[in-house]
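Shown here: the complex without one of its protein chains, the others still in place.
Labels for the chains are A, B and C, by order of writing; each one numbers its residues from 1.
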Amino acid sequence: MVKEVERAGIPVVHICTVTPISLTVGANRIVPAIAIPHPLGNPAMTAQEEKAIRRQIVEKALDALQTEVSGQTIF
Amino acid sequence: MKGLIITNNPIVSEKFGNEYRVEYVDQSFEDLLARVRDFVHKGYVILTHPLSGSIKPKETPYKSVLLSEVPLLTGVEGESLKLIENSIIKAKAFEDKTNNLSESVLNDFRLIDLSLLESAL
Amino acid sequence: MRLEMGHIHIKDIRFSEESKIVDGVLFVCEDEIRKIVLEDEKIKSVTFDIAKPGESTRITPVKDVIEPRVKVEGRGGIFPGVIAKVDTVGSGKTYALKGMAVVTAGRIVGFQEGIIDMSGPGADYTPFSKLINFVMVCEPEEGIEPHHYEQAVRLAGFRVAVRLGELAKELTPDETKVYETCGIKEGIEKYPDLPRVAYVHMLQSQGLLHDTYVYGVDAKKSLTTMMSPTEIMDGAIVSGNCVSACDKNTTYHHLNNPVIHDLFEEHGKTLNFVCHILTNENVYLADKMRSSDWTAKLCRMLDLDGVIVSQEGFGNPDTDLIMNCKKIEAEGVKTVIITDEYAGRDGKSQSLADADVAADAVVTGGNANQLIRLPKLDKVIGTLDYVTKIAGSSADAIMDDGSYEVELQVITGATNEMGFNCLSAR
Partner (left out) sequence: MGKLRVVHYINQFFANIGGEEKADFPAELRVGEVVGPGLAFKASFKDEAEIIATIVCGDSYFNENLETAKAQILEMVKAQNPDVFIAGPAFNAGRYGVACGTVADMVSSELGIPAITGMYEENPGADMFKNKVLTIATKNSAAGMRDAVAKMAPLALKLAKNEKIGASCEEGYMPNGVRVNFFEKERGSKRAVKMLLSKLSGKPFTTEYPMPSFDRVDPNPAVKDMAHARVALVTSGGIVPKGNPDHIESSSASHYGEYDISGVFDLTSDTYETAHGGYDPCYANQDADRVLPVDVLRDLEKEGKIGKLHEKFYTTTGNGTSVASSKAFAAEFSAKLKADGVDAVILTST
């Protein structure tokens, strides 16, 4: 899916757990997520800690969108 | 414990119940693979091929898979996830032929599934 | 190693009081052969029958297909370590009874594998419809455990094939072909500018009903090894695999391995056929890593330029096949892999359970899920009550006119993964 968004001319960052899967799927900007059932959260943490982690990941994703890349890059 | 066995084969859980940690699920072939995937999502590594044996998925209802004893601390292991996802896709391509199998046929399928797992233990 | 292979063409098979071969006709004494089979008390009874190409006859369930051969000169005997004693075979002179086969049939395990139709649409999809088949249908003794009974039928088949082969010991072959390979150094000196090529032969090795034996040794217990390409012609490899009829290698396939034959055709002309590498397809993933690492290491140590890799079976071996291909190519050795496909009845599913960009040269034996309608035939050798249970057929497979709509995977040898047939797919 990520390739079609890129093909439409919109910069896209792929937040996913297993980078090899997204590498084969062809994403250019990749931000590793925490775990498959909860990519941007960790139920073992308190709500505040969890939101802080989520913010970190989203901010890294926004950084990735603002970084020039020439090919598949993991941030 | 030397590893985690996920199986829907009663004679596997009987035989290895104490030697290995056995997660017995009374579910179909495909649901069993989904269960294995849940464990892979928790970081467990797959040790035996989920499509072991040339008897086709859903021709035999039984499947046993050996996983690592403990999950990786670093999260999901890429190869295991690729392996289980591909196995699930492959299993989907087959018709379910496990209804109205006689007890003797089911017994033979249980035996073969046990032997396939044993060849790895 | 140098092996002279004599072909004796069998035109007909008939029952008679005395087993002998006269002018290409094989006469078989049923009682003598029955004694050989029943040497093993695990087999309660055996019936014999003969099926000829074009007859309205169906053989099912088929366990193995074996070509009778006999060692006339040179070390060892046919099926070393299984029937004959252990010795290095593959040299001297051997005769083979061509145009016929011994077929073992009968219930081994609850479901059953394999159909050979001697006529009709099903005949086009199995090489064995072109042979005169001497069929032995066995029945197990009560309470025999499948492991032991499978072995009993397997060995009985080999004993019969060896006995029939011996009948040709004094004959002169209709045709002779010589196969010769040389040592590594000698080969380099003799063919300095020919590409060095080997055959990587993956053997099914996953457990009960899924095993292959090399000189009697269960392949799953061995690391990758190699042998001279002529050894297999004397039965160094036998099949204990009777699952997934379409892509299992019967003993007949091993004896007449097509990759070895076609590489020999080019040996000394366009390539230097260096050796026959054997590797397995175990269930345990660490074994897969070890075996594929070892295979790639061997290819590098032998300074090969290219290999042909063939697999056997479904799903699990796809992982080994891709591992072997990837690692051999990474050693700078070019590969061509042979496989079949399970692309679903509509041909739209993912054909293999694994993939890699390194596998850019693939030969395919066809889609085993393709549906085919097998008409009702007059005669059945074996038993029919399992046919709807055979892999690939569903309960509604029996049509009102008695014909079956089944997948190709129920036909013995239909999508062979050594490239034995012409069936393919695109």
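We adopt the following convention: a residue touches a chain if its C-beta (ideal position, glycine included) is under 8 Å from a C-beta of that chain, and two chains touch if they have at least 3 such contacts.
What you are looking at is a predicted structure, and each value in this text was computed from that prediction instead of being measured.
Although it is left out of the displayed model, the omitted chain contacts the following shown chains in the full complex: A, B, C. Looking at C:G216, C:P258 or C:P375, the residue that reaches the missing chain in the full complex is C:P258. Considering C:T47, C:T225 or C:Q350, the position touching the chain not shown turns out to be C:Q350 (whole complex). Contact between chain C and the unshown chain involves residues 124, 195, 197, 258-259, 261-263, 265-266, 270-271, 305-308, 334, 336, 338-339, 341, 343, 346-348, 350-352, 355-357, 359-367, 370, 408, 416, 418-426. As for the chain not pictured, it touches chain B at residues 34, 37-38, 41, 88-89, 92.
In the full complex, chain A touches the omitted chain through residues 1-17, 22, 24-29, 33, 36-41, 43, 50-51, 54-55, 57-59, 61-62, 65-71.
By definition in this document, only the chains that are shown with their structure count from here on.
A straight line joining the Cα centres of chain A and chain C is 50 Å long. Rounded to whole angstrom, the centroid-to-centroid distance between chain A and chain B, based on C-alpha atoms, equals 31 Å. Those residues of chain C whose C-beta lies close enough to touch chain B in the complex are 109-111, 146-147, 204, 206-210, 220, 241, 243-244, 247-248, 282-288, 313-316, 319, 342-345, 349-350, 353-354, 369, 389, 391-395, 409. Considering their complex, residues 17-21, 34-37 of chain A touch chain B.
Interface residues of chain B, counted against chain C in their complex, comprise 46-49, 51-57, 59, 66, 83, 86-87, 89-90, 92-95, 97, 99-102, 104-109, 111-112, 115-120.
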